[in-house]
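With one protein chain held back, the other chains of the complex are shown just where they sit.
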Amino acid sequence: MNTQETIEMMRSVAHAMVQSEPMLTKFDQAIGDGDHGLGIERGFSNVEAMLDESFSAADVGQVLQKIGTKLLSTMGGASGAIFGTLFRAGAKSIAGAPQLTTEALAQFLTAGLTAVCQRGGASEGDKTMIDALAPAARKAAELAELEFEQAIAQVVEAAEQGVEQTKEMVATTGKAKTLGERSLGHPDPGAISMSLILKFMAEHVDAKVAV
Amino acid sequence: MNTQETIEMMRSVAHAMVQSEPMLTKFDQAIGDGDHGLGIERGFSNVEAMLDESFSAADVGQVLQKIGTKLLSTMGGASGAIFGTLFRAGAKSIAGAPQLTTEALAQFLTAGLTAVCQRGGASEGDKTMIDALAPAARKAAELAELEFEQAIAQVVEAAEQGVEQTKEMVATTGKAKTLGERSLGHPDPGAISMSLILKFMAEHVDAKVAV
Amino acid sequence: MSKPKKLLNDPGEVAREQFEGFMLAAPHLEALPGMTAAIRKDFRPDKVAVVTGGGAGHEPMYGGYVGEGLADAVSVGDVFAAPSPDVIVETCSALSPQNGVLFVYGNYAGDNMNYDIAAELLEDEGIPSHTIRINDDVISAPPSLLEERRGIAGALYVLKAAGAAAETYSEFDEVVAAAEKALKHTASAGVAIAPCAIPRNDSFNFEIAADEIEIGMGLHGEPGVGKSKISSSDQVVDQIMEALAEDLSLKAGDEVCMLVNNLGASTQMELLIANRAANLYLQQLGVSVYDNLVGNYCTSLEMSGFSISLFKLDEQLKALYDQPCQSFALRR
Partner (left out) sequence: MSKPKKLLNDPGEVAREQFEGFMLAAPHLEALPGMTAAIRKDFRPDKVAVVTGGGAGHEPMYGGYVGEGLADAVSVGDVFAAPSPDVIVETCSALSPQNGVLFVYGNYAGDNMNYDIAAELLEDEGIPSHTIRINDDVISAPPSLLEERRGIAGALYVLKAAGAAAETYSEFDEVVAAAEKALKHTASAGVAIAPCAIPRNDSFNFEIAADEIEIGMGLHGEPGVGKSKISSSDQVVDQIMEALAEDLSLKAGDEVCMLVNNLGASTQMELLIANRAANLYLQQLGVSVYDNLVGNYCTSLEMSGFSISLFKLDEQLKALYDQPCQSFALRR
């Protein structure tokens, strides 16, 4: 997937993320402070606006890096820092890449994961977006030989399984932290957002194949 | 009815007024600020406590005057001033009276009415307790020749008719004032209290006759 | 219907308990034994005594405005009920005032009657007084019926001016004139979006549908201009500001103080958003805002909504407003 195709894909990801606000709000109301959906909407509507006809970037890395900077500067909240960091650190690791291959995706997710863990001090099992990000990064690395279009569905699946698993976890960070036992049974909203970003990539790819 | 009998009657009136709180509250919530029942309860529970075994008074006038002073000093609100004034001014007009006759009652109510009108600047038709007090005073004067025990029922009836008529009036004073048209259909809570005082006098008299 | 929910002890004791809680936070005041009434510890008997009060349920009004440069004493009744004449008389007597008493309180039948009786009793004791009934609520009656208007949050400005005047002027009549002028220069109007309940009662005093508001509603739920569909804050504020500007005949070049006051349960966010529109309204009119208060200054238990009060300044009133004051609810 080249730079222009990546821009198009990320535009439709951004658009779909904005549409997901009500669902994300419900989940953050259940175990957080109810603003995660609005934060995602705020950040990705700014991303969508940025990725208009006039947007250009030298390479795939730059596309993702500009997205990260936009998220970081406009979202605020825990998820602004987290998703901004994911995109910025991930993009840095594939700076100059002309194509978004599965290998590039794996590198992006893996470097992003490291940065996110450093930034927030959380790790897998703490009931955060890391629990969707980490299995997705592993799956992408595993499938590095496959075409992006062929691998992405399985990466999504890994992320979604991660989301499922957050239901069994007790939150130890963020506003859900002190819910303790009461967070059991509810998925982590940030993990859902993480899986949705990947899912909307896959949906965009599928739609293009169908056309 | 002599001084001691008047004390007993007023003790049972005070007790019954306290019991009327919930009903009075409802009516003041409908067209006022919801505190009339609580004010009546506060004032008359103080009166009831005052009229205990140790209470004594030289004459009927003094009984009613002490009740008025107690109401004035403990009730507060519009009705504290109004019912305090009624009892104090009414009692002054029958100072030294050894018996509560119908004539004494008529004098009490008439003098009280004048004082209340002066104090608050309202007159008949303004949707206040005056609309129960004025017809009751007139009826008592009309029946002045009858025994208290025989007259009181008709005085109550006159007061209750007055209450009925307040439903058709638009309030022009007190907290119900600005309800304007919206006060139509609701009786005035102060008028109800006025009629209840007389009604509980009659009930006490009846109960004594029955015994 | 939802039910009132409050965290209290005995709901029959709220007036006393809230007063005790207030006194503990107001060490500059001295309570009258056994009463919900207090006086300034540092009152100088040779100055005009400014005495205020009213029913409970409007905290921090009125006790919050007793202190240096404000009122000198306060008497508090039960919830939404004026204090009795006895309490008012004792409050005044505790001051041993040598230069007369200026009563400043809200224009309600219950307050008027109880304070009038108290004033008569004081006169018998040789203490002269003058009464100012705050009637700043411009929605509650037309200008032709000023004596029918209710008193709401604008009391703050009248108490501020009266208190400052009493510290400054030695003549009783001068203090009265300044306070009366302040009242004429004060106009207020409110809006309610949810009702209040007296703690002893287990239902609300009135109802407002989920999609309705009432502009002009009074501190105890007295109706205003009637219910209307909930619109935008900006629209409501404009309607209120128009009423105030007309009442005070505001014109370009005028200077005002403005208070955006929480009736109780509104968010501070709503107040600030209303304050924004109120300021924009005045800017468009060319009226400048000398001082701007936003917060809980005169409440109605848990009523949701706010009122806006304007205090139109002239040289004298500005000088009085500029004087320092120290109290529970107002420090400058």
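General observations
In order of appearance the chains are A, B and C, and numbering begins at 1 in each one.
Keep in mind that, in the parts below, contacts are C-beta pairs under 8 Å (C-beta built on N, C-alpha and C of every residue); 3 or more make two chains touch, one makes a residue touch a chain.
Since the structure is predicted, the reported quantities are computational estimates derived from the model, not experimental observations.
Taking the full assembly into account, the omitted chain touches A, C.
Summary of contacts with the chain left out: across C:217, C:265 or C:287, the touching residue is C:265. Remark: the omitted chain is touched by one listed residue; of C:66, C:274 or C:317 this is C:274.
For chain C, the residues touching the chain absent from view are 2-3, 5-9, 14, 17-22, 24-25, 56-57, 59-60, 191, 193-194, 199, 210, 213, 230, 232-234, 236, 262, 264-277, 279, 289, 292-296, 299, 301-302, 304-305, 328-329, 331-332.
By the touch rule set out above, chain A reaches the unshown chain at residues 25, 29, 32-35, 38-39, 42, 72-82, 85, 119-120, 173-175, 177-180, 182.
Keep this in mind: only the chains that are shown with their structure count from here on.
Separating the centre of chain A from that of chain B, both taken as means of CA atoms, is a distance of 75 Å. Note on chain placement: the centre of chain A and the centre of chain C lie 54 Å apart, centres being C-alpha means. Spacing of chain B relative to chain C, judged by their CA centroids, is 32 angstrom.
With touch defined as above, chain B holds no residue shared between interfaces to two or more other chains.
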